[in-house]
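Read the structure below first, then the notes.
Missing here is one protein chain; the remaining ones are kept as they sit in the complex.
A and B label the chains in the order they appear, each numbered from 1.
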Amino acid sequence: MDSPYAIEMLHITKRFPGIIANDNITLQLKKGEIHALLGENGAGKSTLMSVLFGLYQAEEGIIKKDGVEVQIKDPNDANRLGIGMVHQHFKLVECFSVLDNIILGVEPTKNGFLQKKEAREKVMALSDKYGLSVNPDAIIEDITVGMQQRTEILKMLYRDNEILIFDEPTSVLTPQEIDELMQIMKNLAAEGKSILFISHKLAEIMAVADRCSVLRKGKYIGTVETRNTTMEQLSAMMVGRNVNFHVEKQPCHPGEVILDVKNMSVASKVHKKDAVKDVSFQVRAGEIVCIAGIDGNGQTELVYGLSGLEPLKSGSITLKGQDITKASIRKRSTSGMSHIPEDRHKHGLVLDYPLEYNMILQRYFEPEFTDKMGFLKRKPIREYAERLIAEYDVRSGQGPVTPARSMSGGNQQKAIIAREIDKNPDLLLAVQPTRGLDVGAIESVHKQLVAQRDAGKAVLLVSLELDEVMDVPDRILVMYEGEIVGELDPKKTTQEELGLYMAGAKRDEVKA
Amino acid sequence: MKKILKNDAVQSLIASLLCIILGLLIGYIVLLFINPAGAWDAILAVLKNFLKTANHARRVKLLGATLVRTAPLLMCGLSVLFAYKVGLFNIGVAGQYVAGVCASLYAALAWHWGWLPCVLFAIVAAAALGAIVGVLKAYCNVNEVISGIMLNWISLYSTNMILSKYKEEASHYTLYLSKASPKSILPGAGLDKLLGYDKVTIAIPLAVVIAIVVYIVLNRTKFGYELRATGNNKNAAKYAGMAEKRNIILTLVIAGGLAGLGGAMLYLTDIERWSVTQTSVPGMGFNGIAATFLGGLNPIGTIFSSFFIQHITDGGPNVDTTYYCAQISDLISSIIIYLCGFVLFLKTAINRGLARSDERQAAKEKEAAQAAQAPKPEDVPATEKGGEK
Partner (left out) sequence: MLLLLQYTLIFASILLLVALGGCFSEHSGVINLGLEGIMVIGALGGALMMRALPATTPAIVIVLLTLLAAIVFGVAYSALLAVASINFKADQTIVGTALNLLGTAGATVLVKAINTAANPNDHSATIQYIEQKKAFIHYFGSFEFNWFMVISLVILALAWMVLYRTKFGLRLMACGEHPQAAASVGISVFKMRWSGVLISGMLGGLGGICYILAGVSQWQFEYGVAGFGFLSLAVMIFGQWKPTRIALAALLFGFFRALSNVYNGIDILAALNIPSTVYNMLPYIVSLIVLALTSKKSRAPKAEGIPYDKGMR
C-alpha cells in the first residue's frame, strides 16, 4: 500500500459513563514525521492513545495502518502492528532488571526456558545505535528516571516498533535530559520511525514536531504545521481563547519569619541516601516562596518532613518561633500550618465521605463541630460546608452530601483549597496545587495563593511546572538531589538559568 | 422505584437476600446430589428450626435457645464489623471469643465471682488478645489475618490448659455453673419466664443495645468519624493528624472486647459447657464473619443476619440423619459468606445499570426539548451523540 500515512485514526468516539472523552477525533500520522498531540489535562489525549494502543475500544471510528483498516483489541494487536508507547507513568516492573523489563512479553525462549544472552546482545546493539545508554542488569528501582525512560524506549525498539508514541515524556526530565530526548526522537524519525508526541508544553512541540494536532475538551480542533504557526496560535487552539499566562500581583512586602528550617534531613524510603540533605531556608509572612526542581529531587520528602508525615533525620523546624521539629501532624496543623497535598486522592480526601465531612477533615475535633460527649454536631457541620461551597465556588451534584469520589478533579481540589485556606493558617504549604487542572482552574488557584500572600500569610509553593515557578512566587529555591542548590529571583532569572540549577549543572551556596 | 434502588441500604438488603437465596439454592443442590429423596425436607428442616415443632410452649423454648446463641453471635459479628470499618479483617474474633469464654469460666469456677465481674473479666481478657493483634499490626506490620489465626490456636490450647483443672471427673467438660457457682450465671430478669426457658438472660437485650451503641459510635461520634476515615483512606487520616497506630490498636481492643463479651454471654448461661479436649476453634467467631457481611456491614443489619445464621445453624441438627448431617447448615452459611464476596460487584452492577438508564432518560428529555425548539443544525450531532448509549 502506498499510503503516505503510517497510522490514521478516523472519527474516533469514546465515551465513559457521563462523559465523552473523545468526540469524533481524527488524527493522521505521516511516515517518518514527528507529530505532536497538544491539549490540556483532560482534553482526551491519553484516552485517544489508549484507544490506539488497544487499552480501550472506541465506540465509533476506524483505525487504518498504511491505508488498511485494522482492529486493535489489545496491546498485543498494537504490538503486532508495530505500535509502541512510552507511557507517562512508566510501565516498568520495579524489582526486575532493565533487561527483564525490555524482554517482558516477547521473551526469547528455548524449550520454555529464557534465553537472555541473545536478548542482551540485541539490546546492547540498539542502545549503541541510538545512543540510549543503559545498564541491562541494573534493577529499575535503583536507576534514574532518565535511564528508566531509555529502558521504555528500548522496549519499543526491541520489538521493532515503527510507530512510537511518547506520552508526556518530558515532565519527569531535567531541561538537559529533555534536549537529549529531543535529539533521540529526531534520530528515530530520521531512521524512518513515525513518532507521536503527546504534550501540553508548547516550546517543546515547536522545537521538535513537524506537525501538531490539537484537542480541546474531547473535541478535535485542527492540525497545523509547526513551521507555519506560533506558540500563541497553538495556545489559543488549546484553550479556546487567548490566555494571559502571567499572574497579576503587587510587589511583596515580606514581614516576620514564619517558617524557619535549619539543617533538615529526611531519610529516603527507597534509597540508602537521604532524600533531603541538610536543607535550610526561611519563609516570611507576605511572601510566596517556591521550591522548584525536577520531580523526585526530594521535594515530596521535604514536604512530608515539614508537615510531619515523615520524621526528620536531623535538623529543626520552627513555626512562628515555636519549635515544631518533633510535633505531631495535628499539633502542626493547630499551630497554624495548612497543607494542600501533592496527591489529593492519596492524602487530601476521604473519597467515600461526603463533601461536608471532607470539609472538616482538619477541624472535626474542634468544639465547633464536636460536642463535649464526643458526638459530631451535624447542623454546624452542614452549615460550615455550605458556606465554604458558596465562598469558594465548589461545584458538586448534591451539595454538602455529595460523595467526594463523584466530584470532578478540579472541584475536589477547590474543596481542599477551601478547607486549608479557611483554616486561616499562618503558613500555607501548597504542593503542586494546580496538578491536573485546566487553565481556568489554574488561574483561580494562582489568584488565591497571591491573595493569601497579600493577606500577610507565608506561602510555600512546591511546583514542577516552569511557568508556575516563573510567574507565581516572589523567591525561588531550586532543589537538586535533596539539596537546595540555588536561590533565584523570578523577576531577574530566565528559564534557561533555572534549568541549569534544576539539572544540577549550576549551584550556589545557599545559606538561610 | 429508581430512587429506592439508589439507596445504599436498599442495595445492601437486596444483595443480602440474593446471597441467602443463592446459598440455600446451592445447599439444596448439594443435598440433591447426596440423596434426592429427602433434600427438600432437609432444607425445610434447616429453615424452620424451632417452627418445626407444633407444640407452642416447646416452640417458644426453642426460639429462646436460638436467641441465647444469637446474642454471642451478634457480638462476634459486631467485633468483625467494628474492625472492618477501620479496614482490618478481624479473623482473630474466634480466638477472642474463646478468650472471653476462658476468662469468664475461670472467674466463675476458680474465684466464684458474681456475673458482672465475670463478664468484665472476659471483656478485658479478649481485649488484651485483640491488643496483641493491634500492636503487631501497628508496630510490626504483621498482617492481622495471619496473627489473628495464630492467636486463635494459641487461645484455644491455652483455654484447654487453663480450664482443665475445673472439669468434671467423669467427662472432659467443665463443671456446671449451676452447681459450682450459681451466682456467676447471668440474670434472667423475667425473660426466662417469658420464654419459658431458664437459659434466657439479659444477654439478649444487651446484645441488641450494644449493636445500636456501635451504630451510634461509628456514625455519630468523632471517634467513629476518625475510624471510618482511617478505614477508607488511612493516608488521608494520617494527613489529617489522626493517630493511626493508636486507632488501629484501640479498634482491635474494642473488637476483642466485643467478642469476649460474646463468649461470656453464652457460657455464663450454663447452656453449654467447655470441652477441654477440643481440637478445633469453635465456629461461633467464624459465623460472626458471615453475620457481618450478610448484614451489609451495618450493625442493625447484623442483628437480623446473626439471628438468621443462628436460626439455620440450630436448624441443622433437625435434618433426617439417616441421609444427611447437621453440618449442612455450616455448609450453607459458608456458601453465603463466599457469595458475600460478590456483593461489591453486584452493587457496582446495579449502580452502573442505574447510571446508564439515567443517561438514556436524560438523552430522551434533551431530544424532546430539542425537537420542540428546532435547534441550529451544527449543534445537533454533538449533543445527540452525548445521549446515545
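As a convention for this text, contacts are C-beta pairs under 8 Å (C-beta built on N, C-alpha and C of every residue); 3 or more make two chains touch, one makes a residue touch a chain.
This one's a predicted model, so the numbers in the text were calculated from it and none came from an experiment.
Note on the undisplayed chain: of the listed residues B:82, B:286 or B:304, the one touching it is B:286. For the options B:28, B:153 or B:307, the residue in contact with the chain missing from this view is B:153. Here the missing chain is touched by one residue of B:110, B:128 or B:142, and it is B:142.
One chain is missing from the display, and on subunit B it is touched by residues 30, 34-35, 89, 91, 136, 140-143, 145-147, 149-154, 157-158, 160-161, 279-280, 283, 286, 289-290, 293, 321-325, 327-328, 330-331, 333-335, 337-338, 340-342, 344-345.
Where subunit A meets the chain that is not shown, the touching residues are 50, 53, 55-56, 74-76, 79, 85, 87, 89-96, 100-101, 103-107, 109, 112-114, 155.
Convention: only the chains that are shown with their structure count from here on.
Subunit A and subunit B have centres, each the mean of its CA atoms, that are 44 Å apart. Contacts from subunit B toward subunit A in the complex involve residues 220-223, 225-226, 228-229, 232-233, 235-243, 352, 355-356, 359, 381-382, 385-386, 389. Partner subunit B is touched in their complex by these residues of subunit A: 13, 15, 17-18, 20, 23-24, 219, 307-309, 328-333, 339, 341, 346-353, 357, 361-362, 364-365, 370, 374-376.
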